[in-house]
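What you see is the complex with one protein chain gone and the rest in place.
Each chain gets a letter, A, B and C, in the order it is written, and its residues are counted from 1.
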Amino acid sequence: MKRFVFATASTLAVVAGTSVLAEPQAEVLHWWTSGGEAKSVAVLQEEFAANGGSWTDMPVAGGGGDAAMTALRARVLSGNAPTAVQLKGPAIQEWYEEGVLADISSVAEAEGWAEVLPASIAGHMMCEGVWCAAPVNVHRVDWIWANADVLAANGIEMPTTWDEFNAAATKLMDAGVIPLAHGGQAWQDATVFEAVVLGIGGPEFYQKALVDLDPEALTSDTMVQVFDQMRMMRGYVDENFSGRDWNLATAMVMNGEAAFQIMGDWAKGEFLAAGKKPGEDFLCASTPGDGYLYNVDSFAMFDVDGDDKKAGQDLLAKLIVAPNFQKVFNLNKGSIPARTDVALDDFDICANLSAEDMGSTSAAGSLLPSYAHGMALRGSQSGAITDVVTAHFNSEMSSADAVQQLADAVANSY
Amino acid sequence: MTDISMPQSQTQSRTQSAAGKIALRWLLYVLLGLFALYYLMPLFVMLTTSLKSLEEIRTGSLISLPREVSFDAWNTAWSGACTGIQCEGLRPYFWNSVLIAVPAVAISTLLGALNGYVVAQWRFKGANIIFSLMLFGCFIPFQVVLLPMARLLGIMGIAGTIPGLIFVHVIYGLGFTTLFFRNYYVTIPAELTKAARVDGAGFMRIFWSIFLPLSLPIIVVTVIWQFTQIWNDFLFGVSFSQAGTQPVTVALNNIVNSTTGVKEYNVDMAAAIIAGLPTLLVYVVAGKYFIRGLTAGSVKG
Amino acid sequence: MAPILDINKLYKNYGATEILKDINISIEPGDFLVLVGPSGCGKSTLLNCIAGLEEITGGTLSIGGNDMTHVSPKDRDIAMVFQSYALYPTMTVAKNITFGMKVRGVDQATQDAKLKEVAQLLQIEPLLNRRPSQLSGGQRQRVAMGRALVRDPKLFLFDEPLSNLDAKLRVEMRTEIKKLHQTLDASIVYVTHDQIEAMTLATKIVVLKGGIVQQIGTPAEIYNNPANLFVADFMGSPAMNLIPAQATKNGSGTEIAIARETGETLVLKDSRDLSLPKDVILGLRPEDIAEAGFRAGAGVQEAECLVDMVEPAGADTYVVSELGGKQVTARLHAETSAQAGRMLNLAFDMSKVSYFAKETGERLN
Partner (left out) sequence: MSEWLENHLPKVVLAPSFIAVLIFVYGFIGWTAWVSLTRSKLLPKYEIKGFIQYERLFDSPRWDTAINNLYIFGALFIVIAMALGLLLAILLDQKIRVEGAIRTIYLYPMALSMIVTGTAWKWILNPGLGIESMVQGWGFTNFEFDWLVNPDYAIYTIVMAAIWQSSGFVMALFLAGLRSVDGEIIKAAQVDGIPTWRIYTAIIIPSMAPIFLSAFIVLAHLAIKSFDLVIALTGGGPGYATDLPATYMYAMAFSRGDIGQAASSAMIMMLVVFAIVVPYLYSELRAKND
């Protein structure tokens, strides 16, 4: 009870001036429906409720948010937008341009977000100079996960170059182990692809090819090499990979069927859930090469009517970026906090490594948005690239053809 | 009845031994049995998987029977599975689906009956064109209508509500229900309507007193068809619902298609069976009438 | 007394097709009007127009002296019996019969009394609780009539009510309908394609073809003085012999020459004072050609003809001979000695002959 009073008081303090009397209300559309994710959202909901808010949950799973985006579009068109929506990357700016997002600058300024968020991440939360979304976490995408026992048994070190990786893979195949656990879904193909682009081309090339869509970079020899490496990767994958969910691929690494998996740090949650220890049972490292590909989850607030809902948006935005939630949520989810002033003592070594790298790459200018997870490009552009990547990976297409198709597809999307 | 199974005992030569005939008969049953296996396989996999423990699923074979039958997964799926932060299983969504499907089926069937009655028995100039225009509506891909429909639902103020979903299902069910009833009513002699008109009955009276009592077979077909379509709908359900009005297919999708975390396949399968149970039941119970109704409608129509 | 049904310049079109053209019919109370014609002649459409089941395109229509041109069927005070009987399949016989009264809000006691009366009249009391599917064709027919009778309308309409019955039942029901007409003194419009039905039942016949009235008259008028070739050919069985011939004026009478394939031209004399063109069609009913010696009268002319075929039919024997390129049928007495391939002396009753124009088919005398 005491806590409730305290919470209410603090809420009043924050949202004073906007809508003091309305009970904060929020209908939250998201696609975090399973295990660890759902638990993470529950943390937010509890905090929200503790601050006097009433939370209506609207989960829509499937297709990495496709179904949720379908629902969102229908809701926005019907003039019945949800209060807050899980959105990320350039999609935030796209929605803002459609004129349907709310401005949450008052909260952001009151909370001093600009000081605690890395500049590149803060950039994703701004629309035409105003704050329009609240970041939840930072996922690193360019991870390579490995089964420690399998590597030890075959005398393999964690690879730091793609040549080393190829050598290790050959060795593993000879030993009858699947080198790469992979699920044949377009977004997983794209995840591997961007890691290879970053590794072989380097951060600058990545920026040119997959962020700026520079035609020269897209048709360069480097890109041909990237597709050559993708063809090699295809050989390291077992034949049942098609349509496999990523968590099943993770399980293959866990039980020693496969040695490596290239996947974002949500994979760690699977290892931890199975009782595996980082550094002992499984190993984490960035994929060969420099740079850091981030995938930042965030919530955008939609324009809604009613003081209660507006109060809910302000409260929600404040809670999301507040240190407590950032810590608890990311402990559950396997990612790291978006704000840099959260103590990472409770986090595991992988998360600490991720945070360290984020700091260093941010300074070096190689902290880059993940294209595969919708951070770098608009949907139609990233989709066009993914079409080519996945078509190449799943067929006998030559690297030269793939490069040509890639350039065409990018030119054809806009 | 076509009745041609054993007609040839007299006309065929006697050299064909009884043994040969029995063998043929056996072959027939074997063939039918094999097809039955093909059709049952997915259901079998779903059912056995739902009764296994997660451990057994990981280690065992796909088609083996469960070593230890457990209904835990069913319990979880019904009332404990988490979709998002709520862990209430399919139960509340199941109820939503009932609230959507029952009125939508009833309304679209009634309207289809009335429309079919008009088109088949009260032909007026242009009735055929109107009917073909309505029929063409059956074939429109539903993805096409999502966005404009959302806008109109918003204007009408029923976006995200159960009445809104009922409305959508009724609209896009009209083509088929009208077709079914029209094809059925076309087989009823026009003289019946004439006789009733001379007897002094009006349009509605003839419908209620004469046509509706005749319509049981086609009502069964229409109800089965509409119920299956509406209950199984996902696209409209996911697009035009909001928190609290989502139908069971959306909840099932949330359970089955979660992208992260440990997948509880037994719960997925149990949830899938629960979500499919009402339609399954309808087919098993009323399947016989379905086939009969089809005879009445589409063959002679 | 005002006509019970008066149709004036009625037109009916479906789009651009004219189904009925300039129909003018009027009948008195107690008349039994039969609309007869081949299928597709518009007779059922005309009946539907009378019932109000079809809107008419032009003209007027009154029943019992009231203009009914745009009145809906239920307000025309008519009852109708259909070819397929159109019994309501889900109702019992009793409900079928009382449905009309129920719709009109007649009280239950009257309904019961009427039902009883009609059931008695038609002898269908044991069937009252059955459904139509449990009845035989004849029984259904009775129920359909009961449904009409119980209403006591100004005008009864029958749409080929007997065509779905077998031959024997048809004759029985025909008699019964005739009897009902006489006992009830009802006004009836009856559609059929069967000219025997038309002859036996009607007090007045309308022959229709292609939506145009060919002739209106009593059965005798229609039979004896058909207005044109179509009516002549359509009414009567076996049909009237229609023979191409050449007419020449000869004093006060006329000489009719008929070409024959075998033997010389047959010349018959008609003593009536007629003015005919050269080429005519001569119409003579089979019963007006007899074996020589069996027919007497002023107009009878005898001639030898080659018999092609002999068809005994019990009461009569039909003989077929070729005249003017046509198979001409003569109706002889049963004991005739006619044999196929032999010559036979036939008596033609020229006083009964109808003449038709070769080009238009219109009657000339």
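Side notes on the structure shown:
Just so it is clear, contacts are C-beta pairs under 8 Å (C-beta built on N, C-alpha and C of every residue); 3 or more make two chains touch, one makes a residue touch a chain.
The model shown is predicted, which means the values in this text are computed figures rather than measured ones.
The chain not shown here is touched by just one of A:31, A:55, A:95 or A:371, and that residue is A:95.
Among B:26, B:71, B:95 or B:283, only B:283 touches the chain left out of the display. Among the residues B:174, B:210 or B:223, only B:174 touches the chain that is left out of the figure.
Against the chain not shown here, subunit A presents residues 63-66, 69-70, 73, 76-77, 91, 94-95, 97-98, 100, 184-186, 189, 238-243, 378-380, 383, 387, 390-395, 405, 408-409, 412-413. Contact between subunit B and the unshown chain involves residues 1-8, 11, 28-29, 31-32, 35-36, 38-43, 45-46, 49, 61-63, 111, 114-115, 118-119, 122, 124, 127-128, 130-149, 152, 171-172, 174-175, 178, 186, 202-204, 228, 231-235, 249, 252-253, 256, 265, 268-269, 272-273, 275-276, 279-280, 282-284, 287-288, 290-292, 294-295, 298-301.
Please note the rule applied: only the chains that are shown with their structure count from here on.
The set of chains in contact with subunit A as well as subunit C comprises B.
Ranked by how close its mean Cα position lies to the mean of all protein Cα atoms, the top chain is B.
When every chain is reduced to the mean of its CA atoms, the largest separation from subunit A belongs to C.
Measuring from the averaged C-alpha position of subunit A to that of subunit C gives a distance of 91 Å.
Per-chain CA centroids place subunit A at a distance of 39 Å from subunit B. Between the Cα centres of subunit B and subunit C there is a gap of 55 Å. Of all residues in subunit B, none touches two or more other chains. Interface of subunit C with subunit B (complex): residues 48, 51-53, 72-74, 78-80, 82-84, 86-90, 99-100, 103-104, 147, 151, 157, 159. Note for the complex: subunit B touches subunit C at residues 189, 191-192, 194-202, 205, 209-210, 213-214. Those residues of subunit A lying in contact with subunit B across their complex are 27, 30-38, 41-42, 45, 56-64, 67, 70-71, 73-80, 82, 245-248, 266, 269-270, 273-274.
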